[in-house]
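Single-structure report; data block below.
One protein chain omitted, others in place.
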Amino acid sequence: MTDVKKIRTVCNMCQTACSGIIAHVKDGAVLKLSGDPECPPSYGKICVKGLAGTLSPSNPNRILKPMRRTNPEKGLGVDPKWKEITWEEAFDEIVPRMKRIRQENSLKLMLSSFDYPQYYHMIPWCIAFGAQYYVGAATLCGIYHNSSYHYYLSFFRDPDFEHTNYLVLWGTQSGHLVDALPVSSAKKLADARVRGAKIIVIDPVATPAASLADEWVPIRPGTDGLLALCFANLLLNEYGLYDHPFMQSRTNGPYLVRPDESYMRDSATNKPMVWDETNRTAAPFDGIPWEHMAMEGTFEVEGVLCQPSFQLLKNHLKQYTPEETAAVTTIPADDIRRIAREFGEAARIGSTITIQGENLPYRPAAVLTGRGPNANRHGMHTAFATDMLNVLVGNLNVPGGILGIGANYKHRWGPGVDEDGIATSPNSTYWHFFGALDSYPARPAAKPFMHNLNGLFPVAAFTDNLFPLTMTDPERFGIDYNLEFLIISHVNPLTTYINPTEMIEQFKKIDFILGFGSNWTESLEICDLVLPDATWLERYDPIANPPFKFVQTGMGDWHWAFRRPVVDPPSPDIKHWMEILLEITERVGFTKEYYEAFNEHNLIRDPHRLDPEKKNTFMDMCDAVMKDRYGVDIDWYEKNQTNVYIQKKSVDEAYPGPFVKGRYQIYMEYWKHAGEDVRQVVKELGLEDVWDLDDYQPLLNWQPSASLKERADYDLFAVNYKSCMHTFSHTMFNPLTLEIGHVYPWIYGVVVHTDTARAKGIRNGEEIWVESEFGYRVKGKAVVTEGIHPECIGTTGTGGRLTFGEAVGRRVGPHWNTLVGQALDRIDKMSSSIDACLRVKIYKV
Amino acid sequence: MKRWGMVIDLKRCIGCNSCTLACKVENGTPPGIFYRRVLEKTTGKYPSVRRTYLPVQCMHCENPPCVNACPSGVFKKREDGIVLVDSSKCYGARACRIACPYNAISFLEKIGTYYPDGITKTESMWYENHLEGTAEKCNFCAERVDQGLLPACVEACPAEVMKFGDLNDPRSDVSQLIKARDGFQLQPELGTNPSVYYVK
Partner (left out) sequence: MNQYLTGEEKLSIYTGNVPDSFEITFIKQNDWASRELTAFYLGGVGAGLYVISQFLGFSAGLLLGFFLAAICKNIAHMKSASHPKRAFRALLRPQASWISRGALFVLLFTVFGALDITQKLGWIHWSGFQAALFATLAFVSAVLVMVYLGFLMAGARAIPLWHSPLTPAIFLSYSITLGAGATALLYPLLGNGPMGPLALLLLLTTAITLFLVVIQLIVLNASGKAAMHTVRLLTRKTRMGFFMGGVLMVGLLLPILMAGCMVLSGKTPGIAIFAVGIFVLAGGFFYEKLLLQAGVFSPLLET
């Protein structure tokens, strides 16, 4: 077919942009999409969601013009009675409001989006305006809040699929078309499986990942922290399976700790001290060779009895016995012992491997945790406890272990070392691109001035998800203004966060909500004004995969993806929303500040910095970043008609572990100080009664969250998990994915264990109600199976769409988030993570 | 003579249905028509629960019962083993669907649309080649294969579950894999001798 044009671009049906694709275009419409065989890391492969994107641009319900609501009543599924308006009318609504707010108090404006390639622009835009930002993802996305691998590795992480022999997928479906780089990980994990790697999945649900693994370890939700600590206890105290040299040389294990839980510091230099076993004296940590540092024992220094933090950890962990852990997690003690031993042995501690002439530590065992265990009331401790297992076997950023994504690209953003010798967050500058904050060193606690309350969370990376909670009563948190202007784009908070009616209550308080969208969603339907946006097949996203999240790990090349439009949007009014935002910026009159912030934020160096006095387009801005960062520009991609720029990786970029300096913390001394800091602020605010600070302890521990208390009335947990066929609510509006989803009962049903169903007289296929402790309920078809923990019911993804203007997906599947209520005591006061561990009961309709 | 064949590695398959949709998009099949399907079965008692995913499609049988069952001569086996279907000859007896042991033949009763609000431009291009009231099935992507490309499902599969090649060539990937990992066919006792093999 000669009349079919083939255009290369990059997928965006989920945010990972993991697959280069070829669009086959005929008569101005997409005929089909297929994988681009030449584009790493997917090499011709493409997933079910990406393929479903074929129909996205031609959705008959596209938003074509600026629309203003005429129905003042805002509600779920309520017709906003849209009226088409002109662009000038639209700007007249937006610009004067923005001008006023910018003068009065710019923080009254908030921008929220989960549109990855746009973070380069959005964050500096907010900075230039002085606005608040809310990363759309940071709602129930447990993995954003808990800074453990942000700290240990990078913004995102993957196991070294190519080398690992023992992989524990802990509440994540990585390798099964979920999680980072879904397509290439699926291949790598399949290779590993065929190679004979052992895969263990710890998950309350026999997800595809779990039921295809060598072993499914069903766990009672919310008890993962305890299990991790028990594993650690076994590795350290029972089996001695840990990387002793690594502990000595690359962790704060040798640092001496005083009885008051602080480091013993050198009075002259203020440096943390260690015990020199050769000379039997204390010394600053950088004063002696690491081999001489004592790891165990009690030592008297300047009259104070101190212990190396490693010794403290060891002693502390002894309380987490397999037997007690078994009783809480419901995992048999023998299995706990066996898995700990298998993991420790598989790590081949002490072994090395030669890659491209470099001799590197080889630790082919890894624990990978995801959203499941971390979206928890004590998520911070849980996340660090699970990740500490990797630290104990010394597998950070080495072959076979756990790798930070993009952590060491051109050594530009590699981890630093502070004066205490501690590794600072490996990419402490570059993940700012995403609006995240450093989690180490701790920031000073302060009275909150933004709705994300981040002053109360000095060691968390993201706290944006708190804004609906703050809005219930800003003054309570010391915030003396209300949000007046909200911009949302490419995010659907009404469906991906908590109960939508509770959300709407808060959203109603906002004077003006501006939405950008290509098709109707629940959240757009509570906007006051909606502007049409291009779909990913109609626009340029020159920097399609951000380096901190969606690049492959291991020796595979760096791949910098480029998205270009393949069809025209269905209306000339449709433009890239960033271009509209730029236009608004011009009219409001802060382009200069915007360009300057853009230069700063993206660390653009001369001569590529934007000239703030000139007019720079969206494409000029992208060009500046690309030239500075990668050394290519948009013209290069266009001239070559390619969708990817490939750069070779060096061994130390791929496996930075042994090449970077700095000690990782197994003893979180800084948490203790941060906690004390927060206590002051909490006192000032008069929040002592509701803001418990128990988690700010230097040794990792486990506490049951409120929902773990046994309850006769709400006897089950509602667990939610992603499906490889869906991207949150986005693909619920796509009939191709929905059609396939329908053939598997569990995808839009409520999964119930056989015994539980029998006890309640529920039969397979029957309609049941799921009612949560918050008093909300949703309906679904029971899918009775052995594949779920008997104390749990399971639902997939973000079902149950309720959009007025879009029939596709409406009411398909139960909407799990409806069950979740907003409550201060369900939020982790360290990470801001919201507890997804939810008590429910079920009964027949 | 070549005999095109496929090996499906069940150890690699994660049941994601990317193949299903790759096939749909390649062939532009209307709603409800799947040339390729990924079957699923959960077995075992808690907590030893196992899931099997079984992708199926036309097996391109060496002795294809569909060919003989159809009174109308709709199915033809090419020399290279690909069983083709010419829907324009079909009048709807459905004997083929009864005869095919692998439920590989779809019967397109009516061409629907994916969006309730009507047909999209993409779909109107897709459905041009489909006739209401006729039988259809996987044609092993004969057009692609003749151009030296892999079938769409094989190319798309994220987990690289499939190998495609010449079963008559003992050195081909497919033959090697069948040999190395005891490839088997579905329902071999029926004597159809499928060109699609599986390894566990």
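Labels A and B are assigned to the chains in the order they are written; within every chain, residues are numbered from 1.
Here is the rule we go by: a residue touches a chain if its C-beta (ideal position, glycine included) is under 8 Å from a C-beta of that chain, and two chains touch if they have at least 3 such contacts.
The structure presented is a predicted model; accordingly, all values stated were derived computationally and were not measured.
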Return the single residue from B:Cys90, B:Val145, B:Met162 or B:Val199 that touches the missing chain. B:Cys90
Sites on chain B contacted by the missing partner chain, in the whole complex: 30-34, 37-41, 43, 52, 54, 56, 65, 67-73, 89-95, 97-103, 106-114, 116, 132-134, 186-187, 190-192
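FYI, only the chains that are shown with their structure count from here on.
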What is the distance in Å between the mean C-alpha positions of chain A and chain B? 38
Residue numbers on chain B that touch chain A, as the complex places them: 9, 11-12, 14-18, 20-22, 24-26, 28, 31-32, 37, 40, 42, 44-51, 53, 114-118, 120-123, 125-126, 152, 155-161
In the complex, the residues of chain A that touch chain B are 26-35, 37, 42, 44-48, 50-52, 54-55, 58-61, 175-177, 182-184, 186-187, 189-191, 193-194, 206, 208-212, 216-218, 724-725, 735-737, 739-740, 743-744, 753-754, 785-787, 790, 807-808
